[in-house]
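Removed: one protein chain of the complex. Kept in place: all other protein chains.
Every chain is named by a letter (A, B and C) in the order it is written, and numbering of its residues begins at 1.
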Amino acid sequence: MALDLRELVDPAHTALVTQECQRGVMGDLSQLPALAAQATLALPNMAQLVRVARGAGVTVLHCTAEQRADGKGANRNARIFQYMAKTPLRLLPGSNAAAIVPEIEVHASDLVLARLHGLSPFQGTELDYVLRNLGVQTLVGVGVSVNVAIQNFAFDAVNSGYQMVIPRDAVAGFPPEYVDAVFANTLGAVATIVTTEQLLAAWAR
Amino acid sequence: MALDLRELVDPAHTALVTQECQRGVMGDLSQLPALAAQATLALPNMAQLVRVARGAGVTVLHCTAEQRADGKGANRNARIFQYMAKTPLRLLPGSNAAAIVPEIEVHASDLVLARLHGLSPFQGTELDYVLRNLGVQTLVGVGVSVNVAIQNFAFDAVNSGYQMVIPRDAVAGFPPEYVDAVFANTLGAVATIVTTEQLLAAWAR
Amino acid sequence: MALDLRELVDPAHTALVTQECQRGVMGDLSQLPALAAQATLALPNMAQLVRVARGAGVTVLHCTAEQRADGKGANRNARIFQYMAKTPLRLLPGSNAAAIVPEIEVHASDLVLARLHGLSPFQGTELDYVLRNLGVQTLVGVGVSVNVAIQNFAFDAVNSGYQMVIPRDAVAGFPPEYVDAVFANTLGAVATIVTTEQLLAAWAR
Partner (left out) sequence: MALDLRELVDPAHTALVTQECQRGVMGDLSQLPALAAQATLALPNMAQLVRVARGAGVTVLHCTAEQRADGKGANRNARIFQYMAKTPLRLLPGSNAAAIVPEIEVHASDLVLARLHGLSPFQGTELDYVLRNLGVQTLVGVGVSVNVAIQNFAFDAVNSGYQMVIPRDAVAGFPPEYVDAVFANTLGAVATIVTTEQLLAAWAR
C-alpha cells in the first residue's frame, strides 16, 4: 500500500492543488466562521504538505476565488453566491482577503490561478489545460470546503481522467460530522483518501 | 413563493433532465441494491414530473450512462468505476440494463444523451450545448444518485450559469439520512430545493 | 523523419478520427457539391488509412453530425447552420444521409460519436474525455471540411494538449487553392502535415 501510494503521487506526475486557502475564505478574514474554525485545525497539515511537496518536486498550484468591486463576471445564480455578495468583505484582486493565508507560503515556482466565477477550481479555468501541459496525472487536493468546492474539484478531476487524492486531515468543511459522512458516502467512491502523514512519507526521500 | 417558482420553471426556458434513470442503475437490474431501494420510493414522482413537464411544454432530456462490451472510453480512475466494471451486468448500448425504466416513458420529442465516460451528465457531453441552443436557463434534475451524480450535475449546472432546481422527493441516494445531510449542507447552497407537488402546481395550467 | 513519425503515430497512443465522412455531408447525398467533388478525390486515402490504422491497432473513431427532425439541439447562430437547415436533406439519426460513406467501413471495434450541435467534433462532445480514457496522445484527422471543421478540430486538439497530425491528401475543402493556403498559413503552424503514404509506411509492420 505504501509503495502504491508512492507511485500514485510520484512527483514526476503529481500536482498539489490548494483550493481557496485564502484569508477571506478560511483565514482570519473569513465570513464563514464555522468553516474557518474547522480550517484552522487542518491548516498546519495543508501548510506542511505544500512545503514538503514543493521540496520533493511536486508542482504546487493555488486556486483562488476573487471578486471585482463592480461584481462583473461573478455568478448570481445560487444562494451561496448571494450570501457572499451580501457580506461586507470582498475578495478583491490584490486585497488581504483574497491573499493566500500566510501559513501557506506562495513561492515563485508555484502557479496561482484566480477565477471570478463558479464553485470549482476546474470548470472554466486554465487548471485542466495547465496540468496537461505539465504532464500531471495525479492531483492532491487540500483546502476548502468539503461541502462544495472540494467535492466539485474531485468530481471534475475524475471526469477529466486524473487520479484524485485527498488527505483527509488537510481539507475542511462543516459541521465535522457531515464532513465524515461526505468522505464515507461520496468522496470515498471517487478519490483515494489518505492522511497527511502518509503523503509526507510518500514524498520523503 | 409559488409565483416565483412558476417564473423560475417557466416551460419557455426550463428543461427537465433525468439522470441515469436506467434499469441497470436504479431499476430492476440495478447492481446497487441500496440505491435501487431508495429510487423505487422516488420513482413515481420522477415519472409524474416527466409526464407533466412534457405536457406543459418543458423540454425533457434523458441523460444515461453506457458501457461498451470492450470497455473502450470508460473511466478506470476511481473506485466507483472499478466497482461497476466488476459487476456481471454491463450497460451495453441497446440493452435492457441501459434502457430507461419503463415507468418513465421516453417520447420522440425527448432528447436522449448517452455517455461512455465520467460521473456527470454535464461535463464532456452535449448537454450544456444543446441546452443553450434550446434557450434553456433553468434545469430541473431528477434521478440518481445524490451521493455522486446529482451533486456533480448541480455543481456543473451552477458553474455554467443555470438555475438548478431539485425536487427533493424525485432524487435518490443512500443511506437516506446521508441524503438529508447532503440537502442540508451542500445542495441547499447551490440549488433551489422544492417538492414534486410544488413543481406540478407550477406547471399546472 | 520517418522514425520520428513512426514514434509520433505509434498505435499505442494514437487515434484516427474521421470527421463527418457521411453520405449527406461529403458523399452521394451531399448538399455541398463543391465539397463533395473534392472529398471524392480524397476518399480512397481516407478509406485506406482507416483500414490500415485499424489493422495496426490504432483506435478508430468516427465523429458525425446529426439533426433531429424537430431541429432540437441544433445551432442556428451562424450562416452555415441556416444554410444546412434550408436544404431538403436532413442528417436524421439512422438515415442514409447521416451514415458514414460505404467506402469507409465502420467496425464494431470503432467508436462512433454523433453530435447535434456545433462545428467541431471536439467541443461539447465526449471525444476529449474518451481519448483520455484510451490513453491517446496523438490524433490523426481525416475528413471534411478544411474550411471549418478540420481547422476547428485541429485547434481544439492542440488546445487540449494532443499532437495533431493531418494527412494532406485525406482531407478536403474548397476551392482547392484555398485548401492549399490554409495548410500553408494556418494548419502548418499547429499540426504535423503528412501524406497518406507516409502514415501507411509508419503503420506498416
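Everything that follows uses one rule, which is that a residue touches a chain if its C-beta (ideal position, glycine included) is under 8 Å from a C-beta of that chain, and two chains touch if they have at least 3 such contacts.
The shown structure was predicted, so the numbers you read here are calculated from the model rather than taken from an experiment.
If you put the hidden chain back, the residue from C:20, C:126 or C:156 that touches it is C:156.
Of the candidate positions C:120, C:133 or C:196, contact with the hidden chain is made by C:120. The residue touching the chain not shown here, chosen from C:85, C:181 or C:204, is C:181. The chain not displayed touches subunit B at residues 129, 132-133, 159-161.
By the touch criterion stated above, the residues of subunit C touching the omitted chain are 75, 77-80, 83, 117-120, 123-124, 147-148, 151-152, 155-156, 158-164, 173-175, 178, 181-182, 184-186, 188-191. In the full complex, subunit A touches the hidden chain at residues 59, 68, 70, 72-76, 109, 111, 115-118, 123-126, 128-130, 133-134.
Assume only the chains that are shown with their structure count from here on.
Chain contacts here are complete: no pair of chains fails to touch. In the contact between subunit A and subunit C, the residue numbers used by both copies make up over half of all numbers at that interface.
For the pair subunit A and subunit B, the CA-based superposition corresponds to a rotation of 180 degrees in steps of 5.
Chain closest to the overall centre, judged by the mean of its C-alpha atoms against the mean of all protein C-alpha atoms: B. If you average the CA atoms of subunit A and of subunit B, the two centres end up 27 Å from each other. For the pair subunit A and subunit C, the distance between mean C-alpha positions equals 38 Å.
Contact of a single residue of subunit C with at least two other chains is seen at positions 129, 133.
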